[in-house]
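Accompanying notes for the structure given below.
Every protein chain of the complex appears in place save one, which is left out.
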Amino acid sequence: MTRYVLKRLMLLPALLFLFSVTVFAIVQAPPGDFLTTYVATLASSGSSISAEQVEALRREYGLDQPVWIQYLKWMENLARGNLGLSLEYQRPNAELIGERLVLTMVLALLSFVFTWVVAIPAGIYSAMHPRSPVDYVLTVLNYVGVATPNFMLALVLMWGAFAYFGVSVTGLFSPDFVEAPWSLARVADLLKHVWLPAVVLGIAGTARLTRVMRANLLDELNKPYVTTARAKGLSEWRLVVRYPARLALNPLVSTIGWYLPALFSGSLIVATVMNLPNIGPLLLRALINQDMYLAGSILLIYCFLTIVGTLISDILLAWLDPRIRFEGG
Amino acid sequence: MTTPVLQVEDLRVHFPLDEGLVRAVDGVSFDVHPGQVVGIVGESGCGKSVTMKAILQIVEPPGRIVGGRILFRKDTGAPVDLTRLSPKSAELRAIRGAEIALIPQEPMAAFSPVHSVGEQIIEALRLHERQWRPSGSRLSKTEARSMTADLFRSVGISMPEERIDAYSWQLSGGLRQRAMIAMALSCRPRLLIADEPTTAIDVTTQAQILNLLRDLQRRNGTAIVFITHDLGVIAQMAHYVVVMYLGRVMEQGSVEQIFHAPKHPYTRALLKSIPSVTVTPRTLLPTIAGSIPHPLGRPRGCPFHPRCPDAIPGVCAERVPALRPVGPTQLASCFLYSPDEAAES
Partner (left out) sequence: MSALAPAVSVTAEERVSLASSWRLVWWRFRKHRLALASAFVLLALYLVVLCPDFFSTQDPEATEARLAFIPVQRVHFFDGGRPGPWVPDVVGKRNPTTLRMEWRIDESRHIPVRFFVSGYPYHLLGIVPTRIHLLGTAGADGRERLYLLGTDRLGRDQWSRLVHGTRTSMTIGLTAVTFSVVIGVLLGGISGYYGGLADSIIQRLIELLQSLPTIPIWLALTAALPRDWSPQQVFFAITVILSLVGWTTLGREVRGRFLALREEDFVLAADLAGASQRRIILRHMVPTFLSHIIATSTLAIPAMIINETSLSFLGLGIRPPAISWGVLLQEAQNIQTVALAPWLLIPAAVVILSVLAFNLVGDGLRDAADPYSQ
């Protein structure tokens, strides 16, 4: 199995290279470039800029070079660990992305924890007591949860909080802490605000996971090894958790590695709606403004996370299910 | 006469399904004495598996025990009615595995595929530790492993130390079944229930397993309830035979009586349908006419009467015959042997 993992790891740089080309091509695809949008924004707000100034800026940003040179420059910088400069913010991309990336990860991780802590026990309970009142309630909640896009849930919750409680639930920090340096107090403030976005982000996933866990477990509960375990004298709860639940979890664990990256990308829209300092809204702006290095770098980060996530899930699955380990060689 | 280890009295297990009520077990009674092998034989759907499950109270819902008693004599000698115990109670769980153990049908599916066989046996040992080792310190890891290795050796598994860490799907069919038997015997139960233990393996291995079971049974004095549809296996293993059909007992008696002097038409038909090497070639194999009715479409009266060559018109289709003695230890439920009952109308 180590051979398998090593093989995948060796492919990683090749994949990233391929993706970087794709990503850059997509970012550069719209006609015009950053400056065209910039000029247009200036025009709509009333100010203007002379043609020579535009040309000077173009030369300064390297936008007059052919696309493949721009790409090479980007690659060259990346190799040195430099994510380039944001044209819009005029700051290093690494700086812009840095903190937002951490917050994005924190949000995704908390959401993930919420999902699994709620869904697995709920799924197990549902499968052990099928067609009970609790099961029906959970099933209804699950169906609705899966059917609700998370940004809509965010919208409705925000409206509810505002209309009925006069509370604005946007952002991840209270006004005093937004720009403050990191401290214990800031972390506490973060935790106070982050739980709502984490729950909103995780609802659809929780609903889906509960349903799948319930279905998988129901399948396993009919199998002979459950009867044997019961005949051995194990208590219901213990035997369910030790045997069928473990087997029912296997296909789910294989989705973990895929789920984390999905949370990253999924948080994009919720972050836009709830005004969270994530890399998602940053990407959105960068794409619209054709801030190519910023957009490209963020997209590449997403790609990297996705690949790593898939690898993790494959490893996890092999570790959990010895059948794959032995048969996979 | 020794006191029976197990006494099943008029057991009834019903399944209320959406489509109707299925009377899977409809009045079954038999005794199991210490050291005795009782074979329950019948075609698929006759209720033998459900009877077995009822003893351990592992009948799948919506099935429920609706009548009768199952008296079990524990080590201490005190009898307990298993039907009165709740399936989730600690008392019943103490009995399961430690006093009554199950050898399930398909060892491949009956072992968990993600735990080693040794792990699962050690779990059984630890679970009932207080019962087979009331005093003394807790089982250590090395002790557990050596006990498991001994168990493997006693059931004839070669290289026992290595096999402890094997997974069930890594073992051959015969080894798997032996491991399953080892797990069942691990806590020295008084009663073993073997649910078609030889159905899933080939004939040669089957012979080995049967020998093993007989051997172990003689050595440890365990009583066995042996469930199968194979009359040949019954002849080899059982001391006492119960023949079931559609949830009722057609005939029961010692193995000699059943095989040499069968009374019930069904038993006779079963025995006749065994292919024999001594019969003239190119003769038709005898079969039982008709097929087993759908569980929801039980015939009125005696369940076997639509296929019975000796059915008494007007009687067998109307009333259900009771189980009556037809010999010293033989019982049959057939109007042919109780003319007074048949005459009642």
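Labels A and B are assigned to the chains in the order they are written; within every chain, residues are numbered from 1.
Note that in this section contacts are C-beta pairs under 8 Å (C-beta built on N, C-alpha and C of every residue); 3 or more make two chains touch, one makes a residue touch a chain.
Because the structure is a prediction, the values reported are computed rather than measured.
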item	value
Contact set of the excluded chain (shown chains only)	A
Identified contact with the non-displayed chain, of A:Val23, A:Leu63, A:Leu217 or A:Ala231	A:Val23
Of A:Leu72, A:Val156 or A:Ala188, the residue in touch with the unshown chain	A:Val156
Option touching the unshown chain, where A:Leu138, A:Leu201 or A:Leu305 are the choices	A:Leu305
On subunit A, residues whose C-beta touches the chain left out of the figure	15, 18-19, 23, 26-27, 29-31, 143-144, 146-149, 151-152, 155-156, 158-159, 162-163, 168, 170, 261-262, 264-266, 268-269, 272-273, 283-284, 287-288, 295, 298-299, 302-303, 305-307, 310
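Just so we're on the same page, only the chains that are shown with their structure count from here on.
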item	value
Interchain centroid distance [CA atoms averaged], subunit A/subunit B, Å	55
Parts of subunit A lying in touch with subunit B, wherever the complex brings them together	223-225, 227-236, 243, 246-247, 250, 320-323, 326
Footprint of subunit A on subunit B - complex, ascending	56, 58, 88, 93-98, 101-102, 104-106, 109-115, 123-124, 127-128, 167, 169-170, 183
